[in-house]
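A single protein chain has been removed from this complex, and every other one stays in its place.
Here the chain labels run A, B and C in written order, and each chain numbers its own residues starting at 1.
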Amino acid sequence: MKYSDTVHEHFDNPRNIGVIEHPDGVAEVSNPACGDIMHLTLRIVDARITEAKFKTMGCPAAIAAGSVTTELLIGRGVGESTPLTRAEVNESLGGLSPQKVHTSVLAEDAVKAAVRDYHRRQGK
Amino acid sequence: MKYSDTVHEHFDNPRNIGVIEHPDGVAEVSNPACGDIMHLTLRIVDARITEAKFKTMGCPAAIAAGSVTTELLIGRGVGESTPLTRAEVNESLGGLSPQKVHTSVLAEDAVKAAVRDYHRRQGK
Amino acid sequence: MRYIYLDHNATTPVLPKVLEAMLPYQCEAFGNPSSVHHYGRRARVAVDDARDSVAEVLGAPASSVIFSSGGTEANNTIIKGVAQARREHGRHLVTSQIEHPAVLDACAALERQGYAVTYVPVDERGLVDPQAVRDSLTDQTILVSIMVANNEVGTLQPIADIARLVRERGVLMHTDAVQAFGKVSLAVEDLGVDFLSFSGHKIYAPKGIGGWYERSPAVLQPLLHGGHQERGRRSGTENVPGIAALGKACAIAAGDMTAEEERQRQLQQRFEHGIRERIGEVRIQGEKAPRLPSTTNVAFGGAEGEALMMSLDLQGVAISTGSACSSGSLEPSHVLRAMRVPRPYLHGALRFSLGRATTADDIAYVLDILPGIVAQARGV
Partner (left out) sequence: MRYIYLDHNATTPVLPKVLEAMLPYQCEAFGNPSSVHHYGRRARVAVDDARDSVAEVLGAPASSVIFSSGGTEANNTIIKGVAQARREHGRHLVTSQIEHPAVLDACAALERQGYAVTYVPVDERGLVDPQAVRDSLTDQTILVSIMVANNEVGTLQPIADIARLVRERGVLMHTDAVQAFGKVSLAVEDLGVDFLSFSGHKIYAPKGIGGWYERSPAVLQPLLHGGHQERGRRSGTENVPGIAALGKACAIAAGDMTAEEERQRQLQQRFEHGIRERIGEVRIQGEKAPRLPSTTNVAFGGAEGEALMMSLDLQGVAISTGSACSSGSLEPSHVLRAMRVPRPYLHGALRFSLGRATTADDIAYVLDILPGIVAQARGV
């Protein structure tokens, strides 16, 4: 497996690891094929993400994807469209190999599910 | 091609090269498949070979076979049976490889033909 | 940083003495063994001498040893070559579920050509049952191929028992001995096999050399046709330096095989004991089975193998997750699945493989850092 320097860097120093207590949005998604699990919690104020934390049981790409996802999310709005796409995750990581793009899909899924959870809590 | 030390030695210093003038038996045999030619002349006194010379256009094994053949022949009688067999030639050369045994056959053929020529000249 | 290489099942460094044995044949005695002049003859002598050394490790006549480019070529030649030569006798082969891809994929290629292949399962210890092999034989079976030692978990199969049952039925028996060759005693007469593959780069010879043993008279269509090298069994200019190196590596292996096996056995016990003492939720594959002393496959529940491997790499420790050959794929290892490793462990397996250079100090160092790395991976 060949990873970009960015993946290595995030793997080595993952940002925003952990769980937000009393979050505004939460999700846990998994990929049964490879066993990767991603847990994402968001703090959302005035429809804008102010805090994001993740935990994963996954390969280095999954860890890097979680890390970069939280970084990118902070400051973004949660309107109609999803605040983050798998393409952005992939690109921010310097390009994942075909065997590893699924980790960016997992990240996007987690973001969508956490935002959905937020909207549901808002009673929308 | 792997040759024994004996073949190498005979190739390097072939014995009895040349042609006996006014021989008592002479033969030239050839192997059309590989192009080898062997010319053998014998001096025979009282039904015993006293001198033998050979010339060949052939591979190192053929040269060694000619050389060892002349050495072995000298002193032998020319009665009913052939004075020299291919097996003896082969053995004296330390064993020829399957691709090269034909040179001992060529030598035996030359000996037989030269002895036949001797008997014919004797009017038998 | 301290570098510790614990991936000897993937490949090994060339030993200095082995390098020394091959160097003369690169720049100086560089002739082609097919050449008749003195450069060629010197190369030929090197090849013949090396063949003797290899044959000695196998207790076999030198003429039964054929050199190839490695274990993959040997396995492909034997499996496809017997299938081709025996196709009028039948089109069924038997192998196991835990073979190396060089055997499994060669079998799959034959399946695409209309052959049938039975993949015998293993038990949870990673062992093939000889009776299961016997039961899989039909009157169409032309070859059985079962490995001596598994590359991922190190389990040693009961080859002699299997071979006896197989050859009783008049079926040919092959064993992929790539991981066992030079490490444990392998006399072909005791094993009773018709074919056995080996590879140089697993025993401190270079990459690009290997070969096989074949019982004569051999039934095998060659895979490589050409200049009739190796008595026509494997054409192509001989890799003379590689062959000389393999000969030397065999001589070294034969010289201290039992002592080195015992030394590694001690380290393995210390290592596995240490892991159990320091880390919870671990599972050592094939723990109860006869195993290579070099190989410890351990899975950490709730952690992901690749992440563990990369954390170790960052601290200078080189190991592997599944087999080096199939890493880079998403699937959990076919060997661990065949052994029915439970799901929580399936993605958290590491392979540590020891070698000649491994010291008790190396083991202690890894035991020091491993608990923290596992905890971190479980915690992310």
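Everything below uses one rule, namely that contacts are C-beta pairs under 8 Å (C-beta built on N, C-alpha and C of every residue); 3 or more make two chains touch, one makes a residue touch a chain.
Source: prediction; values computed, not measured.
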Touching the absent chain when the full complex is considered, from C:T11, C:Q97, C:S136 or C:S185: C:T11
Residue of C:G126, C:G242, C:G286 or C:P332 in touch with the missing chain, whole complex considered: C:G242
Residue, one of C:A160, C:L224 or C:L367, that touches the chain absent here: C:L224
Residues in chain B touching the chain absent from view: 1, 11-12, 14, 17, 33-36, 55-60, 62-63, 66, 97, 99, 102
Contact set of chain C toward the excluded chain (per top definition): 3, 5, 7, 10-16, 19, 26-28, 30-32, 34-40, 68-73, 75-76, 100-102, 105-106, 108-109, 199, 201, 206-209, 221, 223-229, 235-242, 306, 309-310, 312-313, 318-321, 323-328
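Methods note: only the chains that are shown with their structure count from here on.
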Busiest interface, counted in C-beta pairs: A-C
Inter-centroid spacing, chain B versus chain A (mean Cα positions, whole Å): 92
Gap in Å, rounded to a whole number, between the CA centres of chain C and chain B: 56
Centre distance in Å when chain A and chain C are each reduced to the mean of their C-alpha atoms: 41
